[in-house]
Structures are given as structure tokens and as C-alpha cells.
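Entry: chain A
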Amino acid sequence: MAKIKINTDQCKGCRLCIHFCPVHHLRISEEMNNKGVLYACTDPHTRCIGCGYCYLVCPESCIEVHLLEPSETKKTHT
Partner candidate 1 sequence: MSTQYLRPSSLRHRETHYCPGCGHGILHRIVSEVIDELDIRRTTAAVAPVGCAVVAYNYWNFDCSEAAHGRALAVATGIKRVSPDLCVFTYQGDGDLASIGLAETVHAANRGERLTCIFVNNACYGMTGGQMAPTSLIGQKTATTPCGRTPDTGEGWPLKISDLLAQLPGVCFVARCALSSPKEIQDTARQIKTAFQHQLDKRGFSLVEVLSPCPTIWQKNPVEAMAWIDTEMKKVFPPGILKTP
Partner candidate 2 sequence: MSGNEAIGEGAIRADCTLYAGYPITPQNELTAFMARRMKESGRSFLQAESELAAINMVFGAAAAGARAMTSSSSPGISLKQEGISYLAGCELPAVVVNVMRGGPGLGNIASSQADYFQATRGGGHGDYFTPVLAPWSVEEAAQHTMQAFDLADFYRTPVLVLADAIIGQMMEAVELPEASRFSRPLPKKTWALSGAQGRRPNIIKSFFLEEGGLERHNEHLREKWEKLREKEQQSAYYGPETARILLIAYGSQARIAKEAVDLLTKEGMRIGLFRPVSLCPFPDHALKKHAKEKKMVLVVEQSLGQMVEDVRRVIRDTPVLFFGKTGGGIPSSQDIVSHLKKVLEK
């Protein structure tokens, strides 16, 4: 399993990551970042499958996909 890290202050809210995420793990925020845009954030109700699509399409390179340690994976499953 994987975990997404988003540098939300760098996000320009283009929503490409949200569009291309196959499991709807990404959504737009309800509040603005310091740039004044609604930014991409993760949805706690869905799980990241680590496909990297969000990383690939992000024009700001502000998304990274990290592997989860086995212990963290368990935590996510519970």
C-alpha cells in the first residue's frame, strides 16, 4: 500500500490528479491554501493503490507517492 504526500501550498488546483486518480482517492479541498486556491487533498474514505498517476500528471510536482512500511500498512487496513 502507498501513501500520498501533497505539498498543498504549492498546488495550483488544476485538478488533473483528481481527474486521473482511478480510485477517487483525491478530491478538492474545502478551504483555500496560501495561494488562494482550492487544492488537491486525499479522501480518507478511499485507499491509495500507489499507481502514481497523480504524481505523473501533476504539473507542479507537488505530489509524491511513498511506499508504506508493513506496520503502517496494517494501521491503514484497520
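We take it that a residue touches a chain if its C-beta (ideal position, glycine included) is under 8 Å from a C-beta of that chain, and two chains touch if they have at least 3 such contacts; residues count from 1.
In picking the candidates, the idea was that all candidates are chains of the complex that A comes from, given by their letters.
Being a predicted model, the structure only gives us computed values, none of them experimental.
Per the touch definition at the top, the candidate among 1 or 2 touching chain A in this complex is 1. The touching residues of chain A, when paired with candidate 1 in their complex, are 1-2, 10, 12-16, 19-20, 37, 49-53, 55-61, 63-67.
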